[in-house]
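Excluded from the complex is one protein chain; the other protein chains are retained at their positions.
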Amino acid sequence: MFIQIIEILGTFAFAISGVLVALEKRMDPFGVLIIAFVTSVGGGTLRDVLIGVTPVTWMLNMTYVYVILGATVFSIIFRKYLDYLRISLFLFDTIGIGLYTVVGIQKGLIMGLHPIICIALGTITACFGGVIRDILCNEIPVIFRKEVYATACILGGFAYFILRKLPIDDNIVFVISGSIVIAVRLIAVKFKISLPSLYKDEV
Amino acid sequence: MFIQIIEILGTFAFAISGVLVALEKRMDPFGVLIIAFVTSVGGGTLRDVLIGVTPVTWMLNMTYVYVILGATVFSIIFRKYLDYLRISLFLFDTIGIGLYTVVGIQKGLIMGLHPIICIALGTITACFGGVIRDILCNEIPVIFRKEVYATACILGGFAYFILRKLPIDDNIVFVISGSIVIAVRLIAVKFKISLPSLYKDEV
Partner (left out) sequence: MFIQIIEILGTFAFAISGVLVALEKRMDPFGVLIIAFVTSVGGGTLRDVLIGVTPVTWMLNMTYVYVILGATVFSIIFRKYLDYLRISLFLFDTIGIGLYTVVGIQKGLIMGLHPIICIALGTITACFGGVIRDILCNEIPVIFRKEVYATACILGGFAYFILRKLPIDDNIVFVISGSIVIAVRLIAVKFKISLPSLYKDEV
């Protein structure tokens, strides 16, 4: 129940982040909806396709569809006022990636995959919706350039596998490692920490 | 038999629309072929992968491959005269999306998916070949910005599920809802109707 509420908030925030990018590109309502959809469920969809869980998750659970439709209509109508929600949306989004990371890791564990692959699946679940959104909008994905986003997922993922070796209840492992993802992202944004961009001296 | 002819005409028209975009980007013959291929079968391929029907359809039916190869060679040779075929190609293309939409819906029904998901699958089948084409050509997909294309598919999809509740033969449901897709697109192009592009006032 608690997890479902978080999942809905995360889906909602992801969808709105998609709407905001689509509006900047002056898309029509259909384009805005697709971008909202892809941002929300794209990461989980890619994960499902790579591990062979089909039909992919969102096709079997109409909650995602309704939340994304609602978020899109809501944010198209109130598009001039979305800036006032910026902090709430940022928090939902951050909670969403924490949850998505752990959900992705657990799907990998169910398939019996290696911990590093599970962490990759968690990171894909949390981050690749945004990557596909940026590709569809003809941008180099923002998380490849300046966001501490994937790094938070990877650190939370390692925490998950360390905690799992200790005599701790599975639910607590879930909550702590998800919280680490959230904390790393909040701290990085608060203190403007990001990975340095790399380049060769002579280009 | 009748449906197969339509499918071949649609595949042919989709392939040529891919060739035209690839020529504008001055690709080499291999690039042109890939873009033709992706435009024709990309939507159905994405649908198959999402619902787990693999190997994807075109790998099991060489007709697609031969039609696309033929369309590519034809349109490379006659590339200077393709403008004369514009109206025929537009008609084939429009008939193709009508057919592809209903085919996609039916694949969703076979998997036991919710009507809204089926409509999404129909729209993906008809429209996402063009989306992948535009991504490979480094453009924002045209259907997100100005084409009444997806909207026609969605309206036809709703018609399909309304008609299906009536005591009508399945084949007639198929033909009518496909025709609605075609009619909506023809009317929209004829009267230059499109969805408004959205943006925030202050950008």
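Per-chain residue numbering starts at 1, and chain names A and B are given in the order in which the chains are listed.
Keep in mind that, in the parts below, a contact is a pair of C-beta atoms (placed from the backbone, for glycine too) under 8 Å apart; a residue touches a chain by one contact, two chains touch by 3 or more.
Since this is a predicted model, take the numbers as computed values, not measurements.
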Per the touch definition above, residue among B:Leu9, B:Cys137 or B:Leu195 touching the missing chain: B:Cys137
Touch list for chain B against the chain that is not drawn: 22-32, 34-35, 45, 49, 52, 54-56, 59-60, 62, 65, 76, 79-80, 82, 135-138
For chain A, residues in touch with the removed chain: 49-52, 111, 113-114, 116-117, 131, 135, 138-141, 143-146, 150-151, 194-203
